[in-house]
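In this view, the complex is presented without one of its protein chains, the others remaining in place.
On to subunit A.
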């Protein structure tokens, strides 16, 4: 069940991505409505992170394209924010929580300009929104996993974007923080912003999200939560990979070159 909409905020057209020789996403084609809280669901290795990385231009697509606000990514970068997985960075980096959140203001600043008082106030506000104001001066390696995650989200807030892609923002976060974050995302979508979250708990997904994308290397479903959260689609998503896709992937892997790359 793949529902397309008019005037989407995100449009992905026939996107195909492989890592090296290994195809991870097959012909994903979807559109997402503005102002919604979107969950990306799927088992490990389903290509959830890859999908948002490909949309953000962080991994190269073999074919297909994506458009944000009906434009190329480069034209709307100021309106888009990306939250990488917490484990993707070395938290031993010499910086305070505030330093990291300030990074969210960098692309508005441009070259040569240093962040000043205005940026610092903005960063403090954002830390406050995720309940981390008291930890502003703390060295980031001394924060717990959940606190580090909140620092990342505060940094995204400091970007003052319209569209947010978050890669597993609830990993390592306790239940009450997760609830508070969902509350925050709800406030953001109520203001017309769009928040897209990689998630893997199907039980909470039903409660959290307006719209669900279900992935299992190919797109299983994309549509309003109430319509796509069905037994049948969940089985398709989580009930093992399509064996033909896996076999084809094996052949490509062994071929010594990648026929998908033209």
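The criterion applied here is as follows: a contact is a pair of C-beta atoms (placed from the backbone, for glycine too) under 8 Å apart; a residue touches a chain by one contact, two chains touch by 3 or more; residues count from 1.
One rule holds in what follows: contacts and distances are computed from a predicted model.
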item	value
Complex member absent from the view - protein name from UniProt, among "Molybdopterin synthase sulfur carrier subunit", "NADH-quinone oxidoreductase subunit L", "RNA polymerase sigma-70 factor, ECF subfamily" or "Manganese ABC transporter permease"	"Manganese ABC transporter permease"
Among A:8, A:39 or A:115, the residue in touch with the chain that has been omitted	A:115
Touch criterion as defined above, residue of A:95, A:180 or A:202 at the omitted chain	A:95
Full-complex contact with the absent chain, from A:34, A:103 or A:202	A:103
Of A:26, A:69, A:82 or A:170, the one touching the omitted chain in the full complex	A:82
Subunit A residues touching the omitted chain (full complex)	53, 56-58, 74, 77, 80-82, 84, 88-90, 93-96, 99-100, 103, 106-107, 109, 111-112, 114-115, 139, 141, 155, 159
